[in-house]
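Right, chain A next:
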Amino acid sequence: MRLELRGITKRFPGVIANRDINITVEPGEIHALLGENGAGKTTLMNVLFGLYQPDEGEILIDGEPVTFHDPGDAIAAGIGMVHQHFMLVPVFTVTENVMLGVESVRGPLGQQLDRPAARKRIVEISDAHNLHVDPDALVEDLPVGVRQRVEIIKTLYRHSNLLVLDEPTAVLTPQEDEELFEIMRSLQASGTAIVFITHKLNEAMEIADRITVLRAGQVVGTTTPTEATLESLAEMMVGRHVALVVDKEPATAGEVVLDIEDLVVQDDRGHVTVDGLDLQVRAGEIVAIAGVQGNGQTELVEAVTGMRRPAAGRVRIGGQLVKLEPRAILEAGVAHVPEDRLEEGCVPAFSIAENLVLNTYYREPFSNGLQLDREAIQQAATGLVRDFDVRTPSVFNPVANLSGGNQQKVIVAREFSRPISLLIAAQPTRGLDVGSIEYIHRRIVAKRDEGAAVLIVSTELDEVFALADRIAVMYQGKIVDILDPEVATPQQLGLLMGGSRPVGIVEAEAAGERTHVVTSGG
Partner candidate 1 sequence: MTAAVKAAPAVIVDRKAIRRQRFLGVAYLLMAAVVAYFLTGDLQGSQTSTFLLKPAGNQGGLDVPSIVVPSLIVVYLAAAICAALGAIQLVRGFGARWAIVLGVVVVAFVFAFLTWAAAGKSMSLIGILQLTVQKSLPITFGALSGVLCERAGVVNIAIEGMLLSGAFTGAVVGSATGSNLIGLVAAALVGAALAGVLAVLAIRYRMNQIVAGTVINIFASGLTSFVASRVLQSHRELNEPTKFSSIPIPVLSDIPILGPMFFSGNLFYYLLFALIGLIHYGLFYTRWGLRVRAVGEHPRAADTVGINVIFTRYRNVILGGVVAGIGGAYFTLGSTGSFVHDMTGGRGFIGLAAMIFGGWTPIGGFLASLIFGFADSLQARLSILNVSVPSEFLLMVPYLVTIIVVAGLVGRVRMPAADGTPYDKG
Partner candidate 2 sequence: GGGTPAPSTAAPTGTPAASEAAVASPTVAPIAYKACMVSDTGGIDDHAFNENAWKGMTDAQAKTGVQVKFLESNSESDYAKNINQFISEKCDMIVTVGFLLGDATKAAAAANPNTRFAIVDYAYTPAIPNVEGLVYTTAEGAMLAGYASASWSKTHTMGTFGGINIGGPVTDFMDGFVAGAHYYDKQKGTKTTVLGWDPVKKTGSFTGDFSSIDNGKTLSLGFLDENADVIMGVGGPIGQGAFAAIQERSATAVGLGVDVDWYISVPQYKSLILTSVLKKIDVSVEAAVERGIAGTAPQAVFVSTLANGGVGYAPFHDYDSQITADTKTELDALQQAIIAGTVKPSDYFAAP
């Protein structure tokens, strides 16, 4: 199938997400789509998939203009999409998820689900492309990598000959990346065209036949891996020369501030996800926890910040056994930048000023114990908004109306504005653009240099390498190794994150091999 997008424009209130975009995808081609956060990649694909209607422009398949009113039309036309956020029903089995919408049925009324028939086809498909899954497993019990395979099976089940993969590698380990690439090549061999969205330039270079770069909703250019270099791609994406590596001095580690001993934490379903974990973080150093999603990082942070009661273990902060309860931990001088800024970090309906005192509102000078001092709150807020460069017309604006980066700045401003001895930051730059990432990174390093202990949890290897003084690798609820970022390589790290332990961590090759292109966010 030959796909042509011609002059696609899509506007949202206040944003032009796609502006006059022209792209063609040839049959059997792997076409990479690159671009910064918010460049409009997902929007374009949603237009292609019938989730959005384009304001202008048309879609042609094999030269024929088509209109997709909803995803059903796109699926019927042979387009399959693996979404950035998986579209799987957790409580359904793999078979049910795959057959949903195109169910095999039997029975006199033609209504009864024919699960065996569907299961048979799924097994066929997975055998043909090496996509191993148990058709009867519940999706919620599957690890992310397997879920992604389910998504791919879903599209193949619908006879797609054009497959859109929206940032499929963001949640995978390097090993899983490789497995995915194998699958992509196998599909390509069978004539399927693939649109592959990624932030990771080297991935595009490795797998793509052609690469199109979007910036601010427009096509900047289309190139091929042979013509382009990593540097040229980065420059196309950002629009200027990129040399963003965080400057930081070597750490001068001091006292142990955070001391975690034998910690056991269960998740909501009662599974043990942190399993006897030990970790120490010292003043003046940044420890980054690297790991694939679902290995207990979330529960670890929740436990240490008092959001989840551990089943066993001890947590000492500044040498004291603290009561693991949010307020007690805050009072112990811990700052926390939570993973989900809108759900956990702020009250979007509250004003910026109110959010800036969300965890200090009850103390002098903001409250006399009974009544809030609005004057003091406003003054403090005005100062912080200035210091942290939050772009807003007024401190009384609701945080909901800020952009993601500015929302994150509000949270960082709040957490960094008090004297702290320990900073815990989970995915501190998720979904942020280059500028914001750089800003937040600088602030974090500055906190370290002031003598705070810093614990970072990030799924972004680039971020981990950019910030960490020590990298703690977490796998199945345990710290399986601690690496020195100066000597470790992403490959080693990836292997450890995936659970395989290299035979003795050998001295790393030259550090120069690594490219810290900080543009890779979300």
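FYI, a contact is a pair of C-beta atoms (placed from the backbone, for glycine too) under 8 Å apart; a residue touches a chain by one contact, two chains touch by 3 or more; residues count from 1.
Criterion applied: all candidates are chains of the complex that A comes from, given by their letters.
Quick caveat: nothing in here was measured; it's all calculated off a predicted structure.
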From 1 or 2, the one in contact with chain A within this complex: 1
Contact footprint of candidate 1 on chain A as seen in their complex: 46, 49, 51-52, 70-73, 75-76, 81, 83, 86-92, 96-97, 99-103, 105, 111-113, 141-145, 154, 173, 175-176, 264, 266, 270-273, 275, 292, 294-296, 309, 311-312, 475-477, 498-499
